[in-house]
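Mind having a look at this structure? Questions to follow.
Excluded from the complex is one protein chain; the other protein chains are retained at their positions.
Right, chain A next:
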Amino acid sequence: MSNENSVIYGLEFQARALAPQLAETEKIRFVIGTQSLKQANNQIHLVEFNEEISTIKTSVFHHSEGEIWKITTSPLDSSRLATCYNAVASENSCAFRTAILRLPEMENPDSIENLEIVTKFDTSEFGAETKTTEFHPTDSAKAASVIDNNVVLWDVADSHAKAITKFQLEGKHNPKFTTGKWNPHQNCNQFTAASETHLKTYDSRTGDLAWQIDGAHHQLVRDLDYNMNKQYHIATCGDDGFAKIWDFRQPASPVYSSNEHSHWVWCVRFNHFHDQLLLTASSDARVLLSSAASVSSENVCDTDDSRGAQVKQLLPDGPLQWCDHEDSVYCAEWSPSEPWVFASLSYDGRLLISRVKKSLKYQIML
């Protein structure tokens, strides 16, 4: 719909892993991991978007360990990233692994390098499928992995990660976690993981269940995201096509709910700066930028902030902007450095870097 202000970057391979470089606060950088069963072909692309001239600069690295299912980046060290990958062992077997990698300081333009593995994880004792490895938001020595029905807390200071503790999900039908995330608030002591239609949050110090939302969606919860500016708000999306925002102190019903997508919603993201902007990616091949201004931190009349002295005209809730892809979109991410830029990656290996429409931008800023 709004291709006039977006830039396309095509990959040769199918891909479903995209992450913003969280620690990079000046350049607009995203990391993409490809997914190909021919594991030697797998690559990691570092894409840098120059906003002023709308061009893309990329660096390509090999990731020959296996096909990448998930990439996360460290919020503290811009060179570190974690991948969850599927390594094919033989004709008939493959295994999920995870590792922390380091991007090189200097780029070698002549050859495509393999990334250096900084930390290896031994996940075999916890389960078969590693869904994600999440860096701790403030402690560079900590990370958490979601493996089958476990959330494992690691010490990643050394080259071999040591498991500190794990939180296990018990229940009928062998429930498994689908994804997880650190809570950036409350001293980053909580880790939230999604399992089927439920959200479980554990206190990383004690391992206790801190809070939970049962039946957040009618079908599988695919993704979740914390609002950086509002400490009790969390967004979820799922197979029922809904994106919802919860105040997890009131788990009975969401504070915001939208059903704009016609298939599963795979990814939901709050804008880091203007949390009224909500990005969702769906397998109906569309990315939707919608407004959740009614529950955003900007909705309250903040008196301590001098800029927000006068009451702003809020956008109405609802869809604002669509981006069309050719195939299912599994990832969409805001740039952590530039509030108005976001990237979305579709399965056919096409990355779309888009800007928020000018008119919307002005409406939000003014």
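The working rule: a residue touches a chain if its C-beta (ideal position, glycine included) is under 8 Å from a C-beta of that chain, and two chains touch if they have at least 3 such contacts; residues count from 1.
In this section, contacts and distances are computed from a predicted model.
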item	value
Among "Vacuolar protein sorting-associated protein 51 homolog", "COP9 signalosome complex subunit 3", "AP-2 complex subunit alpha" or "EKC/KEOPS complex subunit TPRKB", UniProt-listed name of the chain not shown	"Vacuolar protein sorting-associated protein 51 homolog"
Candidates A:21, A:43 or A:328 - the one touching the absent chain	A:328
Of A:33, A:75 or A:254, the residue in touch with the unshown chain	A:254
Given A:14, A:64 or A:212, the one touching the chain that is not displayed	A:14
Which of A:133, A:183 or A:283 contacts the chain that the document leaves out	A:283
Which residue of A:187, A:206 or A:219 touches the chain not shown here	A:219
Contact footprint on chain A, counting only the chain that is left out	13-14, 37-38, 86, 88, 91-94, 218-220, 239-242, 244, 253-254, 257-259, 262-264, 283-285, 326, 328, 347-349
